[in-house]
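Here's the structure we're looking at; comments come further down.
A single protein chain has been omitted; all remaining protein chains appear in their positions.
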């Protein structure tokens, strides 16, 4: 995630990186072009006898507004959920280590082993969500046998969780953990499983197509210049001015199915 | 669920499959027809002395907007809930298997049995929600006696959960599980029961009729052409233009009681 | 709850049962009457020199829209909460029976007893919420001594829960349940207590009066005909048209404190 | 909380008690006064050459609407949270008593003692939230020694919870409760602690000042009469009409920081 310095509002007017502007440059210039065409063809258009007013746009605007607002909220709530899941990962890993340390203070080898598996779990989840190769990052935290097993698995991150489970199962059979303290640790593993499953769910389920605004959202700004034009002279100047400014707040939503992907993909790095 | 490739925005303008357009074609053409009638009967209408303006529509629009926005949110939150329930199914099944494997590492027959029952549980829930025949999918995962029992049951999926409960109850009586480790596994069964009950609830409870917009939502776009018409010439051209574009964003909601069904029905396959 | 067949949108235009229309017939006809009066008294009104425009209504509309939207959301979220509570009742009862069956597979008398008490619990809660007489439905599931005790209790449903608690307390003293398995079952009773308390809370707490829109919501549509009228001729026809259509989407909210009651009262039957 | 009888909508138009009207009478009459002044000074104002239109108000209205809607939602969600907390108090107290009764059926003295402490807990929380004197209500439920201790404590309600904890701690040391059944009861005390802490949090944290609409919300209706006035004659009559009606839905929010206090303060009595 890109965390920006707290710039002055005036400088932020020209911020480019991370802004949605770079992604809609083409559409924006298309709109400006259309506006210019409308202004130029003004006289010819008037003789045609076709008259459009601004009225339908104001009515359509309400419907578009609902969709844009909905998309904004849905996208943000996905972001918040992803952030919470990753945060709960951190919290659970800390708690698990704290429990191991208070239950088995004299077993530094166990602390090491569990810590390494937890680190491997985080790295592996990050790479799974970003669809990158985890080998380099897992190398230092797993034995070569474990690494081979994880790499070969179709669900590598879940496999590491399974290893953690076997590790604490072994401690229980060795008599280092009672059933109750085993339960305590196992509950933390279930929480990790929850975070893992939640992240996978977010990554594999975009917002369904039915909730993305129908192409009307695209057609609206394209038609607008035509509507502003023919009324009277003032409208002509509105057209150009509007052609540039209107689409900025209304387009962001249109990339949204893509942008949530970016967000969820970027997440892991932030929290490391 | 239909996950679409990340098409260019321009191509998406013409996307048809999954779009709501196919479902409102008739209503849409009705609107266009009405607009054309309005434009044609313009002169005759003017002599009639009936004058309608756009003003009431702008006021009505606010009320309609509330209903449409509400429906969008309610539908989406149902979708999210269904997705979460199915996701929690996966998470819980993984956790349950992990626990069995760490508690009883030397009982591969138990692992097999529990895994098969869990797979049967997922398949059965899928078929129950879609109201299809589960026999073919359950065949490989249940013994013929179990299968007969499940098929005969009025609530087949819950019956499989009961079998899982009896399985771990047997392990406890055999002394393989203590009361505490039994509790650990049984809690997971309760979570599965939660996912099952939640899915059934979503499938059996549509959003109540009182919250679907009253037919006013339908009447509004039908009346609009009449209103745009008589003002002056420009309005005439607005009418046609508007007759095509306005209904697109305002209709989707009207199928909503149906579309959520589709969503919840499609859900199981996604996550398999 | 009334679950309607998936009718064609055209037929739904005339749906009456379950629609809010039947409840606002009087107010609606009052509005139409007022509109007709406005159109008739048009000339006289003009000579009076009082001129009203549509402008204030458009401003007021925003405030009204907020209140209507808010009420819709608040009402629906109450409905969803009630549905979830009742769903959790079902889920918990299933889980409790499953646990009893896996813990005490050889005690069919216990299964019977617990199942009967659970059924009585559901019936009693239904009757408590609807304020109807539970005797007939409880008769088959409780012994005559228990029935007398429940009927005499000021909180009959909670009394049945208490009996369930005593039942499993007895099993524990008989040595059939250890402390841990007792805990497992008792947690389910606490969940039932949660569902019971939640339903009682919803039934006894309407949305506070301060959040119901002030009578302005009523006054607005009554004043509107007067405003539309005097501008010019077209407005006259708007007035009549509007007098019929506007109130439809704006009134539903006004019964809302009543309608949620109906909803929560109807709930129990659905889920049986 | 004031629960009103389900009056006819027509009678409710004139409801005063519990309505926000009584609190804005002064501001409302100020507005009416201002409108009258505007109408009277009409001619003089026109000669001044200052012309204001309704346009900026329509734009400002959007911003105001956001703030009013936000405040309504935030206030209601605080109400719902407070209601849930108090509801969970009731549920937890019931469950705790049920557990005591099934675990120790032959210790009526313990039942008595715990019930009395729970009643004292509810009363004390009520008085703490309303900042009233709890002595009279605690007198019957606590021994004189306990009462003195509670009254002297800076956090009286939490002190009663502590006593409950010591009570069940004593039962455990007497061997009446095992560790596991102690855990069961102690979890309920933690839930009570949650309800207590949540109520305290709501009572001590109003919505921050930054989220209360800036005084613009007040200035808007004051300026409006001036704007309506000078356009033309009809606007004059709008002004008076509007001066009375507009502020009604827009003012409620302005007392909101105060009204939530009333709500949370009124809560305890309702649920007794």
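Which chain is which? They are A, B, C and D, in the order written, and residues in each are numbered from 1.
The rule is short, and it goes like this: a residue touches a chain if its C-beta (ideal position, glycine included) is under 8 Å from a C-beta of that chain, and two chains touch if they have at least 3 such contacts.
Computed from a predicted model, the values in this text were never measured in an experiment.
Colleague: If I consider the whole complex, including the chain that's not displayed, which of D:32, D:90, D:162 or D:176 touches that chain?
Modeller: Here the residue in touch with the unshown chain is D:162.
Colleague: Give the residue, chosen from A:158, A:181 or A:205, that touches the chain omitted from the document.
Modeller: The single option touching the absent chain is A:181.
Colleague: Among the options A:25, A:102, A:144 or A:174, which residue touches the chain absent from this view?
Modeller: From the options A:25, A:102, A:144 or A:174, the contact with the absent chain belongs to A:102.
Colleague: When the complex is taken as a whole, what residues of subunit A touch the one chain not shown?
Modeller: Those residues of subunit A that touch the unshown chain are 1-4, 6, 9, 12-15, 18-21, 54, 57-58, 61-62, 64-65, 68-69, 72-73, 75-76, 79, 83-84, 87-88, 90-91, 94-95, 98-99, 101-103, 105, 178, 180-181, 183-184, 188, 228, 232-238, 241-242, 245-246, 248-250, 252, 259, 263, 270.
Colleague: What residue numbers in subunit D mark contact with the hidden partner chain?
Modeller: Residues 27, 49-53, 55-56, 58-60, 62-67, 69-70, 73-74, 158, 161-162, 165-166, 168-169, 172-173, 179-180, 182-183, 186, 189-190, 193-194, 196-198, 200-201, 204-211, 213-220, 223, 230-231, 254, 257-258 of subunit D touch the chain absent from view.
Definition applied: only the chains that are shown with their structure count from here on.
Colleague: Subunit A and subunit D share one sequence, so how far apart are they rotationally when you fit their Cα atoms? Give it in degrees, rounded to a multiple of 5.
Modeller: For the C-alpha superposition of subunit A onto subunit D, the angle is 145 degrees.
Colleague: Compare the two sides of the subunit A and subunit B interface and say whether they are made mostly of the same residue numbers, over half shared, or of different ones.
Modeller: different
Colleague: Hey, how far is the Cα centre of subunit A from the one of subunit B, in Å?
Modeller: So the centroids are 22 Å from each other.
Colleague: Between subunit A and subunit C, what's the gap in Å when you average each chain's C-alpha atoms?
Modeller: Here the centre of subunit C sits 36 Å away from the centre of subunit A.
Colleague: Residues of subunit D that contact two or more other chains, please.
Modeller: Residues of subunit D never touch two or more of the other chains.
Colleague: Edges wherever two chains touch, nodes for the chains themselves; is that graph a line, a ring, a star, complete, or other here?
Modeller: Drawn as a graph, the chains make an open path, so a line.
Colleague: Of all possible chain pairs, which ones touch?
Modeller: A-B, B-C, C-D
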